[in-house]
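What follows is one structure encoded as C-alpha cells, with my remarks underneath.
Excluded from the complex is one protein chain; the other protein chains are retained at their positions.
Labels A and B are assigned to the chains in the order they are written; within every chain, residues are numbered from 1.
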Amino acid sequence: MLEIKGLSKSFGGIHAVSNCSLGLKDYVITGLIGPNGSGKTTLFNLITGSIPPDKGEIYFKGNRIDGHLPYKVAQHGIIRTFQLTRIFPKMTVLENMLLAPLHQTGEILWSLWVKRRRIRDEEKAYRERALGLIETVGLSHLKDQFAENLSYGQQKLLELGRAFMADPKMILLDEPTAGINPSLIRKIMKLILKMKESGKVFFIIEHNMGVIIELCDWVFVLDNGEKIAEGKPKEIQNDPRVIEAYLGV
Amino acid sequence: MDFLFQSILNGILAGCIYALFAMGLTLIYGVLNFVNFAHGELIMWGAYFLYFLMGKPFGLPLPIALIPALFLTILLGIGMDRFVFKPLRTANRLTLLIAALGLSFLLRNGAQFLWGAELRTYGFEIKRGLRILGISITLNQVAIILTSIVCIVFVYLLFHRSRLGKSMRAVSDNLELARVVGIDSKHAIQFAWVIASVLAGVGGILLALDTNLQPGMGLINLVKAFAATLLGGVGNIWGALLGGIVIGLAENLGVLVISPGYKDAIAFGIMVLMLLIRPSALLGRQE
Partner (left out) sequence: MDLFLHLCVMIIIYIIFAMSLNLEVGYTGLFNFGHVAFFGIGAYTSALLTLQQVPFELSLFIALAMAGLWGFLLSIPSLRLRGDYFGIVTLGFGEIIRMVFQNEVWLTRGPMGLPGIPKPILFSYRFATLPQYLLLTLGFAALTFLILRIILRSPFGRVLRAIREDEVAAEALGKNVFFFRIKSFVIGSLFAGLAGTLWGHYTTFISPGDFTLLETILVLLIVVLGGKGTEWGPVLGAFVLIFFQESLRFLRLPAEWTRYLAPLQQMIFGGLLIVLMIFRPEGLLKEKGRGSNAGN
C-alpha cells in the first residue's frame, strides 16, 4: 500500500532522514520506532506532505504522492494524528468529528444553494456515524463540549475517533499513547485492533515497546534518519543493532 | 544625469532612515515574535517629542533637545510594552495585533489632538548645500547619513558582541527556555524596547528633518519598515539595512517614471512583488 524509495531530507546540515526505503502492506499494523531525534516524525511529515523531500519517492496505492500538499495527501486517503494533539479547541466534540469526512458536498460553496437536499442527507448520515464513533471511543457524554475543555486523554481519544471518522485507507499515528494512563492505553489499543479488522492500515510511531509488541505485525527501526532494522516485533526487540541504537553512544 | 545621481543620493538617504525603522521593527519582532503595529507611532512621536521640546516654552536648540526627546520616546516604548503588550504576552495572536492596532490609532490621534493635523517642520531654513560631483548635499543630509551609520554599527555591535545582545537573541529563540535557563528575559525585553525606541525616535527625527511632521506619518512608515524587513529577511539586522536602502532607492528612482502621488505606494508594490515571487522564507504557518 505504501512504498517509500530512497527518501532523504536535511535541515541545514542535519540529515533528518537518509535514504530511507520501506513498504507497508495491506491489513497490517506497522510500527516505527527509534531513539529520540531519529527522524520518525520527520518521516511522517514527509509522507503527509507537511515538508517536501529532498530526494526519493513515495507511492501510495501505486500513485506518487511525494511533494504533494498535505490536503492532497489526505484526500488520497492518508490521515494522521499528531504527537501533541491537534483538535479544534473552540468547536464541540461532535463538530470535530463532523469535519473529518472527505469531499463533503456541503463544503463546496456553490452546492449550498443548488444541492441543499443532498447536503442535508449527507449531514444526517455523517451525524449518525459520528455519534456512533463518539460512543465507541467513549466520549458520548461530552459530545457538545468544546474540545478545549477535554482532558488530555479525552483529546487523544477524540483525535483518534476523528481519524476513524475520515474513513481513511491508512492512518498514521504519532505516539498515540504518550502521556496516557495504562487503562486508557488498553482502550486505545483495542480501538486500533478493531479498526484493523475493518481493513485499515496503521503506521504507528511509538516509544512504548509493550504497545508495539502487542499491536504490530511488523516494525521498522530508525536511527539518525536511517533505517537500521525491520522485522517482527519480537525479533526487533532482540536485535543488537536496535539495542545499541537505544543505548546510544 | 546629475538628476539621476541626485535621486540616487536621496534614495540612499531615505534608505538609511528606513533602515533604522526596519531595524527597530525587526528587533521587537525578533525578541517578542510579533509585528508591532504601533511602531510607526513610536517613530512619529519621536519626531513630535523633539518638536515639542524645541518649541515654546522650552525653546531648546536641537542638539540639547535631542537627548530628552529620545528619552521620552524610550518611555513611550517601554510604556507600550508595560501597559498593552505585556498583559497580552500569552493572548492569541489576533487579540495582540488588534490591541496593537488600537494602540497605534490611539497614539496617532493623540498627536493630532495635541498638535493638529497640519504639516509641521522643525523650522530650519533650507540651506544651500555643498556641491560635490555635481550633486547637492546639505549639512542636514550629511548628518542623516552619519547618524544612521553610527546607529547601525552600534546596533550590530550590541546585538552580536555584548552579553545583553546574546541574551536578547536567546530570548528571541525560545522565551520559555531562556527563562528556565535563567536568562533575565524581562531585562532583555526591556532593553530591546529601549533600543527599538531609540532607533524609531532617531529615524523619526531624521525623517522629519528631511521632510516634515504630521500625525499620520506613522502608518505609511510602518508599511515601509515592514517592506524593508521583508526584503532583508525578518530578524536580520543587516538585511534591514539592505532592505531600507533598496526601498529608498526604489522610491526616489521610481518617481522619475511614475506619478509622485504614489511614491509612498512603491514600498507596498515591492512587498507585493516579493510575495508573488514568493521566497519561501515568508511562507510561515500561523501558530
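Criterion: a contact is a pair of C-beta atoms (placed from the backbone, for glycine too) under 8 Å apart; a residue touches a chain by one contact, two chains touch by 3 or more.
Everything numeric in this text was worked out from a predicted model, so none of it was measured.
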{"item": "Hidden partner chain, touching residue among B:L4, B:L75 or B:L101", "value": "B:L101"}
{"item": "Option touching the unshown chain, where B:I135, B:I220, B:L242 or B:V255 are the choices", "value": "B:I220"}
{"item": "Contact residue for the chain not shown (choose from A:V137, A:L150, A:L173 or A:V242)", "value": "A:L150"}
{"item": "Touching residues (missing chain, whole complex) on chain A", "value": "48, 50, 69-71, 74-75, 79-80, 82, 86-92, 95, 98-100, 102-109, 112, 119, 123, 142, 144-146, 149-151, 153-154, 162, 166"}
{"item": "Positions on chain B where the hidden chain makes contact", "value": "34-35, 37, 84, 87-88, 91-99, 101-110, 112-113, 116, 219-220, 222-223, 226, 230, 259, 261-262, 264-265, 268, 271-272, 275-276, 278, 282-287"}
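Simple rule for what comes next: only the chains that are shown with their structure count from here on.
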{"item": "Where chain A and chain B are represented by their mean Cα positions, the distance between them in whole Å", "value": "46"}
